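Here the structure comes first, spelled out in structure tokens, and everything after it is commentary.
Incomplete set of chains, arranged as in the complex.
Order as written gives the chain letters A and B; numbering starts at 1 within each chain.
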Amino acid sequence: MDRRDRIAGLLGSLEAIPATLFGRDILLSWELSLQDIAALLTTAESLMEMHRLDLSLRVFESGLGVSIFRDKSTRTRYSFGAALDMLGLEEYAIDEESSQIAHGETVRETANMISFLTEVIGIRDDIYLGRGDAYMREVSEAVRYGAEKGILNRAPSIVNLQSDVDHPTQCLSDLAKLNDRFGARDNLKGRRIAVSWAYSPSYGKPLSVPQGLLGLVSRFGMDVVLAYPEGYELLPEVVDLAKRQANKSGGRLTVTHSMDEAFKDADVVYPKSWAPFRVMERRTELLSAGDRVGLADLERQCLEQNAKHREWECTDRRMALTGDEQALYMHCLPADITGVSCEAGEVSAEVFDRYMDHTYHQASFKPFVIASMILLTRVKDVADRLKTLLEKNETRRPM
Amino acid sequence: MDRRDRIAGLLGSLEAIPATLFGRDILLSWELSLQDIAALLTTAESLMEMHRLDLSLRVFESGLGVSIFRDKSTRTRYSFGAALDMLGLEEYAIDEESSQIAHGETVRETANMISFLTEVIGIRDDIYLGRGDAYMREVSEAVRYGAEKGILNRAPSIVNLQSDVDHPTQCLSDLAKLNDRFGARDNLKGRRIAVSWAYSPSYGKPLSVPQGLLGLVSRFGMDVVLAYPEGYELLPEVVDLAKRQANKSGGRLTVTHSMDEAFKDADVVYPKSWAPFRVMERRTELLSAGDRVGLADLERQCLEQNAKHREWECTDRRMALTGDEQALYMHCLPADITGVSCEAGEVSAEVFDRYMDHTYHQASFKPFVIASMILLTRVKDVADRLKTLLEKNETRRPM
């Protein structure tokens, strides 16, 4: 009864949010208004609560969600599949190796060929700097062209499942976790979050998570500290944007090259490895040129460089520097855990174990965040639709 | 309202067509009566129109559609998946590399093992001449055996998603496009269609599309011109059949070795590369024998041979030879476009670009053609069933 009231309240507030997501894509979180983000999180929360009541959430009776994963994925892939099933859509996975899809001039064609009965296309394309976001926009333009020309009944929405620039399904899940920890979004104001580089024995990890975090949390008045060893810069345009957003929202964004400094008095820490954007650029060039020797050289150099910063690990000592010694540790998973998944990594086993349930909980928002992206970009009056489902009270499974 | 009336009209005419597809397979279009083909196209058109109204088309509440792709595919694979989802069936993809399926004596066994709850099996097997169609018939006999013996509740229908002989889902989509262009099927009488070989830098493209086209359009009184450089013969038995059909339908089929000659006064041109059937035969022998050196030799010879015919390209100059200089350019996609997807190919960029929307539109029929094949082979009174759905007026998605 309590939960039903709570859901009714959420849907009531959703109704009042002037979101503008209908008919759009979700590519970069900073292309969305604060109202859009509020609508996404409120919808995600509503779906999560309705799922706990085992209510049917089938808004669609048929229709496809196409997934294109140009990099491996377990969590996001599952979350996309689960979101589709929850809403009544069917996943259609395009595997680039077993199909004829390709870059370049053929994107327009293929995008239309896989969209005749498609509501949403989810894309992961995070490996090549300057490519992923551009590819998603190419697909989006292609299907909008198809819809204009009457080839498609309507253009599917494109949802970024991780690009070279942003990882909005992850970062909105992170924001949902922050809200869960600190209460409504207004309570993020002034909270200190350390987005810090951390050591990993692997090389070439995407920039999308730290960039996406900066681009999102800087809009809520947080005191964002970006920490990394010299040379491990993120894309400058994203950091600049985040600075402007932070100033506008009454927060700030500072950069430090000391992990200790970043952790000091932090309410939240998000230590995670990434490759310097210049390395990612160079790697893209070498990959494009098919230069294997160059790639092997680059990898060796980078691993040597990384090895100088093995000390950038999230340890008990560092957690003790945080606010009340109890900052929330966050990670998008999987983390490189020292002595567990690698000899030396991003986080000590002690810290990871203590916060493990929190990281799992953080991950649990993703299927519902993705479902809310699909709903809000495809359906005009989502609050009304969900109210109807709440009232119908049909169960999705017997007890 | 208009569209609803139009659909009601289509379903009325469908009701009057004495089709004989229930319980059958779709392997070669020329095994179907003209009434069968009329029923398939009328059903496809009805589904397409009903889809534009976002009407629910779920005829099945559960059940599987098995797909077996022995060659890569994007368009047809998507279309099969979309057709299944539209009707309420679930795709079950058999990947020969990750499973234990095989040729030969085990076909009967595997065919039954994947059919216990299966309504339809869609198969692409187009690479080996003399194999694909035979394999589909083996599967069909196997499941009919299983049904007779009570092992299966009923035998699934087999749908040819491209064999060594025919590509009926493609060619019926092509016919739907022709009808859309020229009005009802009777208006195809006397129309000139050039089915022409065209240059491609790749080798060993299947024969199924040109063969399927000849076998289908020759039945509607069209003036079919088959054009290819000497030596690039299609399967003689298919060409002979098409000639007989053309004569019977009041049309004709002529062969020329000049692309210009074929294009002259054409209403439709379908320039597309293929390998000579003797090369495909030889390739099948070499592949069977595992003769890698022989295969490499054959490929080299063929590419050299092809290179002599680079001039067989669909260009503006040739399009100007066609009737009123405005024949419809058709292609099953993807086309080899000169200067775009290859240095020199089947069609110039200018021609392709001008007709691009047409080729996309041509492709858009396929999900509905496949759905109509499934419906008409599985359900007795399709017109009645679709009328019920039209009257129910349930939406498959909210606006």
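Assorted remarks:
Everything that follows uses one rule, which is that a residue touches a chain if its C-beta (ideal position, glycine included) is under 8 Å from a C-beta of that chain, and two chains touch if they have at least 3 such contacts.
Since the model is a prediction, treat every value here as computed from it, not as a measurement.
Total copies of the shared sequence across the full complex, per this structure file: 3, with 2 shown.
We take it that only the chains that are shown with their structure count from here on.
The distance from the centre of chain A to the centre of chain B, with each centre set as the mean of the Cα atoms, comes to 41 Å. Those residues of chain B that touch chain A in the complex are listed here as 51-52, 54, 56-58, 69, 72-75, 77-79, 81-82, 85-86, 88, 90, 333-334, 337, 340-341, 357, 360-361, 363-364, 367, 394-399.
Residue ranges of chain A in contact with chain B, taken from their complex: 59-64, 66, 90, 92, 94, 98-101, 105-106, 109-110, 112-114, 116-119, 146, 149-153, 378-381, 385.
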